[in-house]
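Here the complex is missing a single protein chain, while all its other protein chains stay put.
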Amino acid sequence: MEKIKCFGIIGGDKRQLYCACGLAADGFDVILCGFDRSEDPPELPSRDPESTISESDALILPVPVSRDGKTVFSPLSYENIDLRYCLELCGKDKPVFFGVYGKAEPSVFEGHRAYCYGSRNDFAAANAVPTAEGAIMTAVSESTRCITLSPCLVTGYGRIGRVLAFMLRGMGADVTVSARKSEDLELIRAAGMKAVHTANITGRYDFIFNTVPAMVLDRDTLSRCAAGLVIDLASPPGGVDDKAAEELSVRVIHALSLPGKTAPESAGDIIKKTVYNIIREEDI
Amino acid sequence: MEKIKCFGIIGGDKRQLYCACGLAADGFDVILCGFDRSEDPPELPSRDPESTISESDALILPVPVSRDGKTVFSPLSYENIDLRYCLELCGKDKPVFFGVYGKAEPSVFEGHRAYCYGSRNDFAAANAVPTAEGAIMTAVSESTRCITLSPCLVTGYGRIGRVLAFMLRGMGADVTVSARKSEDLELIRAAGMKAVHTANITGRYDFIFNTVPAMVLDRDTLSRCAAGLVIDLASPPGGVDDKAAEELSVRVIHALSLPGKTAPESAGDIIKKTVYNIIREEDI
Amino acid sequence: MEKIKCFGIIGGDKRQLYCACGLAADGFDVILCGFDRSEDPPELPSRDPESTISESDALILPVPVSRDGKTVFSPLSYENIDLRYCLELCGKDKPVFFGVYGKAEPSVFEGHRAYCYGSRNDFAAANAVPTAEGAIMTAVSESTRCITLSPCLVTGYGRIGRVLAFMLRGMGADVTVSARKSEDLELIRAAGMKAVHTANITGRYDFIFNTVPAMVLDRDTLSRCAAGLVIDLASPPGGVDDKAAEELSVRVIHALSLPGKTAPESAGDIIKKTVYNIIREEDI
Partner (left out) sequence: MEKIKCFGIIGGDKRQLYCACGLAADGFDVILCGFDRSEDPPELPSRDPESTISESDALILPVPVSRDGKTVFSPLSYENIDLRYCLELCGKDKPVFFGVYGKAEPSVFEGHRAYCYGSRNDFAAANAVPTAEGAIMTAVSESTRCITLSPCLVTGYGRIGRVLAFMLRGMGADVTVSARKSEDLELIRAAGMKAVHTANITGRYDFIFNTVPAMVLDRDTLSRCAAGLVIDLASPPGGVDDKAAEELSVRVIHALSLPGKTAPESAGDIIKKTVYNIIREEDI
């Protein structure tokens, strides 16, 4: 990590600003680009793309890299920053760390020393925490009931499902988790929770948290459940049959991008740590 | 409990409406009075005070009973309902259940068969849950950081402190609890948390939750801590030196009446259950 | 605490030896008396009662002080150490810390500067941990079943009940706690466990842990339960109708003095810490 002394941070939301602050606190030089609209910018130098890239040893691009396929995703800037141009300025050797592609063409990174931090398992694992906390906050604020003692269903026992179920149980909820694999069903029970096969979901749940990116809560399943509030954490199109839910008078909230919304500081810290992990593993 | 067939519910906020629905769901007749402004009133009969009281076998008054010392606290009504008049209508024998006095004179209940549900230990214990959940929701929504893994301080190990510390620990926070009694300090440790004597609070805490109705977080203590966000759950004047906090750039949120705000349905259920407990204990 | 430089430890079991080692590790001089049968004695000076007392600034007597009313309880010694003689040697001014009386007459301490550490709340709170761990160990080793996922009943929500229920829940058991006070019943629920009034205990429990020093598990209650293994943590006569249990084929284990048996080192540490607390509070 001794080779990189200065990071350029181009584009992104508050998470990137917190990431920048974290890097600076760790002793790195940091140059910002694309945060001219930020209300409360950190005291770090801001430059145009050319200077940012020429003066820094590595570049960090946001999550996602682009929402239009052309410019860097920069909600905190009045400027349009061309993604391809930035990469050209980086050349073949300057490391570029980027979040998920979004609408950016993967091919745009070809020939560059580009590392995707947004698709890594450690990134996803760490972001399960702000996601789960955001889901719980949403449940408490949108419902008239307490979570503690309430029957809660978490669909899926992947990273988010596991962390969320663990927290709900830790708060005293009566937690059931659905999964398909018999191994997962045993692991759910081993953690002191109730397990149900996804195909057999039934019963009354004051809260249902969907973590599965597939149509798990279809009309059939919703009809078999007496569901209070459904919080869908899966990316669009989500895992809930919204039309059936409406007909069954089940309220559904699609809670997306929770880490950036509820905990941008922690989310920025996770970007920083993941970049460090890449640097260590790849010996950059 | 067989003697009471019909409850009259006069005044109060959403909690009383949920309490009313709960009583109806349990098979009681319920008459409402003082909810004419309610946006989404339950399908239960509404009457004036005279009919409400004459047709019911027992009366439930709100938390608090009165905010002006004269009328029943009725935020969901355009009418003024005179407290003393209601009690006169009840006479000597009709049981009246009421929450805390607020500005009402305790003497106004003299000569009546009045039972305070709001000052009971079981009521306070049950309300610790929505209070703790509301405190956690506030912490997540008002902070840019996650609770999990963060150093959190809970001051006080009474009912709310205990439930809140337990939940935070269950969510994976790094929990320290302050108390004064050596027994409490041992019980805190026995629950797998760090204990500190109130006089010796020090260190960095991303979140401080005050549950003690006394000036615990005074200038001295705040100076010794690197506090992120302080959430004060104690009734006014609270337990934080707000002026010192401001000077030290520590953000303080006074989070009051959380059960009614974040979980009126659960809070209404608690009122109902406490009334049942009184009826059982007093053989009403 | 600066006035005491040397502690004399007279009598007791392994706990007192660990307490002595802890005091020595904290920088105190320590003199032992009554450990001549100890198999693996610590490297600390041993003296007769006269020298031990004359050379030390304070005396620590064991838990209990005496089992015969005359001599100091000294299971690790071949000698008989007269309790009254020891106290005479201490005179009026030398502080004497002692555990519970056992068969010793309280009057024997009159006129002496004696402090009972064994009856203090902080001592009891801290000992709840080794007691609960010992109870769990007993349950695992004496049963053919796992605790996790099993229905477990803890009777009583005092110090031991609370710590034990908390641990069982933390291990993933399906925990019900019985209590009498409606406040306790609410606090049990607030901690995410099932609550049942002591008078209404019923159902199937693979494990029942009694923490109440009263006949809670009488014939009636046992008949209403399908109990697997009962572990009685209450001092004799205990809280289980042993005859009824035998007739109902319910196995009962009376697990007593668990801290000294399963964790003498931690138990000795608790004695040391409690003595420190007394010294601080009494400004000795």
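By letter and in written order, the chains are A, B and C; residue numbering begins at 1 in each of them.
To be clear about the criterion, a contact is a pair of C-beta atoms (placed from the backbone, for glycine too) under 8 Å apart; a residue touches a chain by one contact, two chains touch by 3 or more.
Keep in mind the model is a prediction, meaning the values are calculated, not measured.
Peer 1: Have a look at A:L185, A:C225, A:V252 or A:A267 and name the one touching the chain we're not showing.
Peer 2: Residue touching the absent chain, from the options given: A:L185.
Peer 1: Taking the full complex into account, find the residue in A:D57, A:E79 or A:D122 that is in contact with the omitted chain.
Peer 2: A:D122
Peer 1: For the full complex, which residue in B:C33, B:M171 or B:L233 touches the chain that was left out?
Peer 2: In the full complex, the listed residue that touches the missing chain is B:M171.
Peer 1: Write the list of subunit A residues that the hidden chain touches.
Peer 2: Subunit A touches the missing chain through residues 120-122, 124-126, 128-129, 159, 162-163, 166, 170, 181-187, 189-192, 277, 281.
Peer 1: Considering the entire assembly, which residues of subunit C contact the chain that has been omitted?
Peer 2: 14, 18, 129-130, 132-134, 136-137, 140-141, 143-149, 166-167, 169-172, 262-266
Peer 1: On subunit B, what residues meet the omitted chain?
Peer 2: Residues 148-149, 169, 171-174, 189-193 of subunit B touch the chain absent from view.
We adopt the following convention: only the chains that are shown with their structure count from here on.
Peer 1: When subunit A touches subunit C, do the two copies use mostly the same residue numbers, with over half shared, or different ones?
Peer 2: Here the answer is same, because the shared fraction of interface numbers exceeds one half.
Peer 1: For subunit B and subunit C, what's the span in angstrom between their mean Cα positions?
Peer 2: So the centroids are 37 Å from each other.
Peer 1: Taking the mean of the C-alpha atoms as each chain's centre, how many Å separate subunit A from subunit C?
Peer 2: Taking the average C-alpha coordinate of subunit A and of subunit C, the gap between them is 49 Å.
Peer 1: Which residues belonging to subunit B are in contact with no fewer than two other chains?
Peer 2: In subunit B, 129, 166, 170 touch at least two other chains.
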